[in-house]
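First up is the structure itself, then whatever we jot down about it.
A single protein chain has been removed from this complex, and every other one stays in its place.
Which chain is which? They are A and B, in the order written, and residues in each are numbered from 1.
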Amino acid sequence: MSRSYTVSQLAQLAGGTLRGDGCGIITAVADVLEAGPDDATWVTRSKYRDAIRDSRAGVVFVPADFPATPMPAILSDHIERSVAALLNAFARPVSRPHPGVHSTAVVHETARIGESSAIGPHVVIDAEVSVGARCIIHAGVFIGRGSTIGDDCVIWPNAVIRDGCTLGSRVILHPNAVLGADGFGYFFEEGAYQKIPHGGGVLIEDDVEIGACSCVDRAKFGNTIIGRGTKIDNLVQIAHNCRVGKNCVIAGNSGFAGSVRTGDGCVIGGRVSVLDHNAIGGGVSVAAMAVVTKNIEDGATVGGHPAQDLRVELREQAALRKLPDLLARFKKLIERVERLETSAHDNP
Amino acid sequence: MSRSYTVSQLAQLAGGTLRGDGCGIITAVADVLEAGPDDATWVTRSKYRDAIRDSRAGVVFVPADFPATPMPAILSDHIERSVAALLNAFARPVSRPHPGVHSTAVVHETARIGESSAIGPHVVIDAEVSVGARCIIHAGVFIGRGSTIGDDCVIWPNAVIRDGCTLGSRVILHPNAVLGADGFGYFFEEGAYQKIPHGGGVLIEDDVEIGACSCVDRAKFGNTIIGRGTKIDNLVQIAHNCRVGKNCVIAGNSGFAGSVRTGDGCVIGGRVSVLDHNAIGGGVSVAAMAVVTKNIEDGATVGGHPAQDLRVELREQAALRKLPDLLARFKKLIERVERLETSAHDNP
Partner (left out) sequence: MSRSYTVSQLAQLAGGTLRGDGCGIITAVADVLEAGPDDATWVTRSKYRDAIRDSRAGVVFVPADFPATPMPAILSDHIERSVAALLNAFARPVSRPHPGVHSTAVVHETARIGESSAIGPHVVIDAEVSVGARCIIHAGVFIGRGSTIGDDCVIWPNAVIRDGCTLGSRVILHPNAVLGADGFGYFFEEGAYQKIPHGGGVLIEDDVEIGACSCVDRAKFGNTIIGRGTKIDNLVQIAHNCRVGKNCVIAGNSGFAGSVRTGDGCVIGGRVSVLDHNAIGGGVSVAAMAVVTKNIEDGATVGGHPAQDLRVELREQAALRKLPDLLARFKKLIERVERLETSAHDNP
């Protein structure tokens, strides 16, 4: 826990250029305004430029063209990458089971485990599962029959991957996430809901990350698909037969109903809902809390319930603020018109 | 994975009548517009009737009175049941622990396990639990003290059934679902929140299904009840002392606060919220995203926040679309009235 670096060491480690004294000792990372002389901090956006003047940080990471700062600075052409290196330098040690299969794990004899992969305590891996190389399967994870995991995946404790799921490489699944639960579909017959079989699977492409307690349901047929590089936050629901594009970001508490599709590069805010069978184009931004009730065209920015062009939505929100006043003013206007009418009548 | 059937075999398997050539080989199920010559597809609703003309599917399942199609058709008097049979025919194999108790399961000596039930790896079953016949309790499930499970239940991995819960027969619990966590209740005394004991339980009646990461909290006294045949989607919260009727459907991300009651046969859309102590009548439909803040009478269809008659709600949503324009027009109207007033004053 008590790691420390000199300012110079941090500059080297983060691929930045030192401006000022490199001898200071840094023992932690902190927020600009809370940092003390032993802390490193960073400013990536111009809106925080003023804050750095009042900061007591021992060193600040800034973009390469940043003006003078009251403390030593580490200048970087790739400020976000440098900050990531800084955070890594002070990151707490992370749990990591040893390579090999823990003695308490239950691995079916037909399952194949790739080179250098670590299978933690109490993991259960069912028949015909394939786990690639260098994976970390943490304690209590369940991988159902016939599922396939690529290389370099990290599955955190107690996540559940049911049968018939396919994960690419470098996939991260956070604790208690669930892949491949039955889709939610029934038909009503003979006085009761009858279950529609969901005999398909889930396909998670390379470099996808799925948050804690998030769920991706299996398809009726074929696969529910999460495209390459897409990142999904905690407590998100992706229903059966959805197809999410590549390099999308879906923030926490969002929910996609059945058979929703998105293009690539979408940014979906927190607690967004998309009703079933709607298609969202490529490069779409959906504001937090929006409810998508129809198809959205490529490149649109939408918000509200039902979701519409965000500027129109914001205009309506602003107008709503004025509505109580409008009602009062409308009442007065009616009185004025009545007076005019009376006057016109009296004086025809 | 590489199963195949002739069209004739599928007709027989699905209880339908073949119209056209029965010799084609079918290897998968696909969407109408994506299906190729080796795929089966289906059309249950008239709105998709046109789509079938452009479909390349090898066979299509349709209702018995469906008009001619460009490919062989399987006609069914019970189209949804026939489609379910089709989906089952191609379903991926599912994980299923062997009957008996896995050697790594920890089952209390006072627990009783019914005939032919399968208790998977790392399952924990506490004292005085009773599990019925032919149940499948998957890996990592916890069943707390004194809980009772009926016959033919399926509990998917890592679900938690705490103490004092009662499940009927044919109940399905999806991965990481939680039954019987303490209700959320406190009173404030001596400068801190004091916990109200939730000493009751949870009663899940026959044929109920509860989604992944959904929670049904235990009651303060008596039981939180989910009625027979009710289906609950993923990430749904049912708070302490709720009583949900029979044959209800509750879509994903919904939440019922404490002591909510519903009649039978309700359809609750996605992300619906019901505030505490409200009663929803029988046969009520609640539109997605609605917030129920008062009692709802039998048979109503409601939506919005606060929820009201859905037609009224939609009228208000439409009116809101016109509000910015109304504000502009109101401003102009005032000017016109002012001109009239000036004119009247000038010309009394």
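Basically, a residue touches a chain if its C-beta (ideal position, glycine included) is under 8 Å from a C-beta of that chain, and two chains touch if they have at least 3 such contacts.
On a predicted model such as this, the values are computed, not experimentally measured, just so you know.
Engineer: Just name the one of B:G24, B:G58, B:G132 or B:G146 that touches the chain not displayed here.
Structural biologist: Result: among the candidates, B:G146 touches the missing chain.
Engineer: Considering the whole complex, not just the chains shown, which residues of subunit B touch the missing one?
Structural biologist: Touch with the absent chain occurs at residues 104, 106, 122, 124, 126-127, 140, 142, 144-146, 158, 160, 162-164, 176, 178, 181-182, 184, 186-187, 189, 191-201, 213-215, 217, 220-222, 235, 237, 239, 253, 255, 257, 273, 275, 291, 305-306, 315-316, 318-320, 322-323, 326, 329-330, 333, 336-337, 340, 343-344, 347.
Engineer: List every residue of subunit A that touches the chain not included in the displayed model.
Structural biologist: 1, 28-31, 78, 80-81, 83-84, 87-88, 90-96, 102, 104, 120-122, 138-140, 156-158, 172, 174-176, 207, 209, 211-213, 229, 231, 233-235, 247, 249, 251-253, 270-271, 288-289, 317, 320-321, 323-324, 326-327, 330, 333-334, 337, 340-341, 344, 348
The rule is simple: only the chains that are shown with their structure count from here on.
Engineer: Taking each chain's centre as the mean of its CA atoms, how far is subunit A from subunit B in angstrom?
Structural biologist: 24
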